[in-house]
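Missing here is one protein chain; the remaining ones are kept as they sit in the complex.
Labels run A, B and C following the written order; every chain starts at residue 1.
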Amino acid sequence: MGQKLYSGRFTKDISPITTEITQSISYDRQLYAQDLAVSRAHARMLYEKNILSEKELASILKGLELVEREIEEGKLVFKPELEDIHTHIENRLCELIGEDGKKLHTARSRNDQVAADTHLYLLQEARRQKKDLVALLETILDLAEKHKTDLWIAYTHLQVAQPVLLSHYLLSYFWAFHRDLGLLDYVIKEADRCPLGAAAVGGPNYAIEPELTARLLGFQKTYENSLDAVANRDYQLNYHFFASRLCLHVSRLCEDLIIYNSLEFGYVQMDDEITTGSSIMPQKRNPDLAEILRSRSARASANLLSLMMNLKGLPASYNRDLQEDKIYLFDNIKLTSEVILGTKELLEHTRFLPEKVEINLEKGFAQATDIADYLVSHYGLPFRQAHELTANLVRYCEQQGKTLRKLTLEEIQEVWPQQYQFDKELLDLTQSPRRRGGSMSTHPNEVEKQLEKAKQSLIAHL
Amino acid sequence: MGQKLYSGRFTKDISPITTEITQSISYDRQLYAQDLAVSRAHARMLYEKNILSEKELASILKGLELVEREIEEGKLVFKPELEDIHTHIENRLCELIGEDGKKLHTARSRNDQVAADTHLYLLQEARRQKKDLVALLETILDLAEKHKTDLWIAYTHLQVAQPVLLSHYLLSYFWAFHRDLGLLDYVIKEADRCPLGAAAVGGPNYAIEPELTARLLGFQKTYENSLDAVANRDYQLNYHFFASRLCLHVSRLCEDLIIYNSLEFGYVQMDDEITTGSSIMPQKRNPDLAEILRSRSARASANLLSLMMNLKGLPASYNRDLQEDKIYLFDNIKLTSEVILGTKELLEHTRFLPEKVEINLEKGFAQATDIADYLVSHYGLPFRQAHELTANLVRYCEQQGKTLRKLTLEEIQEVWPQQYQFDKELLDLTQSPRRRGGSMSTHPNEVEKQLEKAKQSLIAHL
Amino acid sequence: MGQKLYSGRFTKDISPITTEITQSISYDRQLYAQDLAVSRAHARMLYEKNILSEKELASILKGLELVEREIEEGKLVFKPELEDIHTHIENRLCELIGEDGKKLHTARSRNDQVAADTHLYLLQEARRQKKDLVALLETILDLAEKHKTDLWIAYTHLQVAQPVLLSHYLLSYFWAFHRDLGLLDYVIKEADRCPLGAAAVGGPNYAIEPELTARLLGFQKTYENSLDAVANRDYQLNYHFFASRLCLHVSRLCEDLIIYNSLEFGYVQMDDEITTGSSIMPQKRNPDLAEILRSRSARASANLLSLMMNLKGLPASYNRDLQEDKIYLFDNIKLTSEVILGTKELLEHTRFLPEKVEINLEKGFAQATDIADYLVSHYGLPFRQAHELTANLVRYCEQQGKTLRKLTLEEIQEVWPQQYQFDKELLDLTQSPRRRGGSMSTHPNEVEKQLEKAKQSLIAHL
Partner (left out) sequence: MGQKLYSGRFTKDISPITTEITQSISYDRQLYAQDLAVSRAHARMLYEKNILSEKELASILKGLELVEREIEEGKLVFKPELEDIHTHIENRLCELIGEDGKKLHTARSRNDQVAADTHLYLLQEARRQKKDLVALLETILDLAEKHKTDLWIAYTHLQVAQPVLLSHYLLSYFWAFHRDLGLLDYVIKEADRCPLGAAAVGGPNYAIEPELTARLLGFQKTYENSLDAVANRDYQLNYHFFASRLCLHVSRLCEDLIIYNSLEFGYVQMDDEITTGSSIMPQKRNPDLAEILRSRSARASANLLSLMMNLKGLPASYNRDLQEDKIYLFDNIKLTSEVILGTKELLEHTRFLPEKVEINLEKGFAQATDIADYLVSHYGLPFRQAHELTANLVRYCEQQGKTLRKLTLEEIQEVWPQQYQFDKELLDLTQSPRRRGGSMSTHPNEVEKQLEKAKQSLIAHL
């Protein structure tokens, strides 16, 4: 090339270091398909509005097809001095079809063009991810169904808290990801508007019809205001927030599974498909997939921050700073796709071992709440007092190194001077969930209903 | 106090430094009204489910009223060793009404209690902020109405780009804040569910009815899953994201106004009500309010980040780490309230001076796009070529130190060897907006419609 | 008050909402002691340079003492309309001593005054924290000394990796915190310069001597440039970075201890002094202190981010945005102090139980690396092949449900067709550290030297 772009007013070329720093072709080439789609729709609109002739339209559409083929066959050479994908495509178009090509940029600017490309790209990716997210939710449902009545440990503070159903535990993540599905719907709805027609900043000097371009591209709406159309990055912030929130949920699930997968917990076993060995320690089976997935919330949140900080204090409308938005966006879209697919893979290759938890529920005195509540309901004690009595019993067991189930009547009476007593079946952990009440609880009947509700909630998204 | 809380199992008190670090009473006392409301609703539910007697309910309600009065009269002494607001209230209740008070904690835990308090608090604040945000939108509408046909400069890259209507510029911020209003609706909808009934983590050992408690507190829904109910912080992340996005919009508006308020731009004048002087430079009139508002996006985003990083890699359900969530939440709610009110104040006390912009539009060759487009439409030139010709004209003007309007016919013909020419009225800046086309453009008719649309869009929220 | 500050040029008061948003007295009152010190030094310098008379100096010093007493006795009423601590003190000074008080602000501005106050404050706090950090390092050293030869498990990927000495594990955190000590020295060195003398931005109209004021305040240096002196926030960024990095180290240590403190690991026991019970589950002993400490890295990093984002894109020198810097600074200084003290408390109240780890080292096949390396050194096998053979042995054990120590000679020969063999003492875990080599390793002799080196490294800081 050698010639400065849009250079009528300039006498010198841009310097090499400036070219290197300001070019975006090294990353925005990913938008080529969207850029071609946007150009086609724009050309068609111009034709409908009598701004292009039928012949010019045909020539442009033919030329764009040729360019598309060249890109897909890897024949178009990308050069930093041509800055971005828009210029590459348009330049090549002009080389191929001559004067007609130069008419394509009528009534538009790179400002609204790149905005349109990016909206389109984000929408397509978000819709694809929605399908993957629904598939992940189905995987969780299947797992919950499979372990519907199995016993599991609910932790708080990473301390054994109470026996719950494994399905109940699994469903807690279903609802978190289900909220992300709702957020993704918001992301999609907000991105579903076409900025093409804003031109540089104030609208073009032509009687165009943005609604038509929007329709041709499949958008629901246009923007209301040209300044806003080239300035707005909310739709990207929304996506980054979705990515961050989803990845945070994944990070918590992975933390659980990494801990449960330790030798000491041993409550899950991960398949060879998702674990790797050590180059030095022959006995290792490391939960690598879960660890990488856990880490991803860091990058996802950092991409959100990056766009926020970029936008902070920027003057209205378009500033070149905004160009870097695509770096964060492409990174987050790719990593989030991997995270959704990877989490599904993780769950499909992790075997939950409910048979391992009961002994630790015993050791963790997980019946304590049941005993306290029994004292309340049977003897009318205030809960606070029942709590105190039970705690004394637990302390006694600890000192004696025994579980609650091993206590003799004599021991209980020793600790409790009162004539309080309880039936041994109160200590049957498998019965504990049945004592819980209320729709959110881990009572088997409630979990059954919860499972049904979860299934129904997915149908709307299928 | 001196006695450890929930201490049945313990033999020693918590240490002073641990108390200082783990207490939350220094900030969660703000939740006292919500905590009382939650306790009342919980007590009523327990009575309806025959877990409390009528007498016990009456006693508790009476006691809570006494505690409320003591707090509001500043008589309740807050002590770090009582950890949090829940314990302060319950302890005082027991001191006042004795045994009955101890029954209030039946079938609930601090885990679901604090979650319920916080949901309620966030909902109330968010609803209040919604009203303030609508008022801000109305202020912008009024300003746009007032300056409906005034000329203004649209910048890109902080370079004079094109003449637009001032109303068009102002409306661009209307739409940004209007999106925030939509986001706030999402925030409110997602926060509108009651976690009470999850108890510690697996549901309580009582046949409670969470739906009833929710209804009594005015919530639309309950949670589906007890583990999720005590673990979920998405509703807070949502709020922080709203706060961050809104504050980013404000930061851009303030950047504009601070620049426009400089001596060199001089396009706005800020009233004494929102500016301050210097302690050393007697001539200064500093845009302090705008500057502080601009800075706030930093803190808002940091609070979002803080919660994200806190949540990253946390095991499922409740961990004490989550206690600090309220620090970020209270800070963001207060600062966002101030930002919304302050932005309204800023706009009400900033006078836009459209009479100042025309000269700089001239000096900035703001008619250039119009000339290029004229060459396209009149002579059928491809836009790229028209762009080049116009740029040559601009360069000539620059070299001669004159505006486009001062060019003579001879000069134009000197720069343009071709027989291209244009009418002087093309250079009339006040007519420029009328040449724009499409619904997003700054054409007066389109802006009129846009203004109407903006008004309509607010009615739904009134 | 009612009268606008520095208001000569203004006709109207600042509005209430602007006052509320732009005031800093609600937080900068913490700087009162530093502000008084700065004023005293400034007055003394003015006197030395013949700008104040001896009588004026005496009057000012006397007045400042009165103001100090009023503040410390809680008698000075703080009012938002007086904006900041500087104005409160100066106003009160003038009320108390009249005309002389008005001379104190000669040759300075609030811009350099607040910068000087903040440098002083940060320096004092950082020096105090340095002592606390050294005390934390000593605590770790004591623990390492106590457990010098005890066996412990080194994990990678939270999987049992290799036997190490507990002292070696503990010292790994020593070195991390020791690096933080070095960073704190950098923080202190960089903050040790006095900005007083920059005045508003270009230096005052007086022949002052900033070096003298600096000396009186105990600073090592002054700034070189007045614009930089009022604009610079690097010294605060440095502190925030220190706080963030330190808190990240703490978060990793706490993660370890929380996991080791679980029932399933059971490798440490936390004292009652740092754990709390549950309001509903009588058996719980929650590691609350460790959890809160783990969470703090979130807030510390967010405060760093907050200042970075605030500074991003700010014009040169002083802008009012910078006022909010103190909010992040005060928060991080307080939380970091608590984190340092709290981590010491945590370690002093956590008992490590090395007797518990051996069985899991066995179950985790922690001798595997030793076997592989034995095959290399004894039979000259390439490491890769030895790794493979050992892995086969581990797989066999897993299938048979036995540990390596339980393998019979026959079994080994069954898995290894080759005539490879090893002595049973190779499986003695307590001997494993003795097989390690190199100065970084867990070999007891090396750890002994390491401990000595750690002690020496602290002496420099005592």
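Keep in mind that, in the parts below, contacts are C-beta pairs under 8 Å (C-beta built on N, C-alpha and C of every residue); 3 or more make two chains touch, one makes a residue touch a chain.
This structure is a prediction, so every number in the text was calculated from the model and none was measured.
J.: Just to verify: which one of A:80, A:277 or A:444 makes contact with the chain not shown?
T.: That would be A:277, which touches the missing chain.
J.: Sort through C:41, C:71, C:136 or C:158 and give me the one touching the missing partner chain.
T.: Answering carefully, the residue with contact to the hidden chain is C:158.
J.: Where the complex has a chain not shown, which of C:26, C:149 or C:439 is the residue touching it?
T.: C:439
J.: In the full complex, which of C:63, C:210 or C:364 touches the chain missing from this view?
T.: Of these options, the touching residue for the absent chain is C:210.
J.: Of the residues C:137, C:391 or C:407, I need the one that contacts the missing chain.
T.: That would be C:391, which touches the missing chain.
J.: In the full complex, which residues of chain C touch the absent chain?
T.: Residues 6-9, 94, 99, 102-103, 105-107, 111, 154-158, 161-164, 168-169, 171-176, 179, 182, 186, 190, 195, 197-211, 222-232, 234, 237, 241, 244-245, 248, 251-256, 259, 294, 297-298, 301, 305, 308-309, 311-320, 369-370, 373-374, 376-377, 382-385, 387-392, 394-395, 398, 433, 435-443, 446, 450, 453-454 of chain C touch the chain that is not shown.
J.: Mind listing the chain B residues that contact the chain we can't see here?
T.: Touching the missing chain: residues 156-162, 258-259, 261-266, 277-288, 291, 305, 308-309, 312-314, 360, 363-366, 368-369, 371-372, 387-388, 390-391, 393-394.
J.: Mind pulling the chain A residues that touch the left-out chain?
T.: Looking at chain A, the ones touching the missing chain are residues 4-15, 17-18, 20-22, 105, 108-111, 199-200, 204, 271-289, 291-299, 301-303, 305-310, 319-324, 327-328, 338, 341-342, 345, 349.
Everything below uses one rule, namely that only the chains that are shown with their structure count from here on.
J.: Round to the nearest whole Å and give the separation of the Cα centres of chain A and chain B.
T.: Using C-alpha averages as centres, the distance is 23 Å.
J.: Quick check: what residues of chain C touch more than one other chain, meaning two or more?
T.: Those would be 277-288, 291, 305, 308-309.
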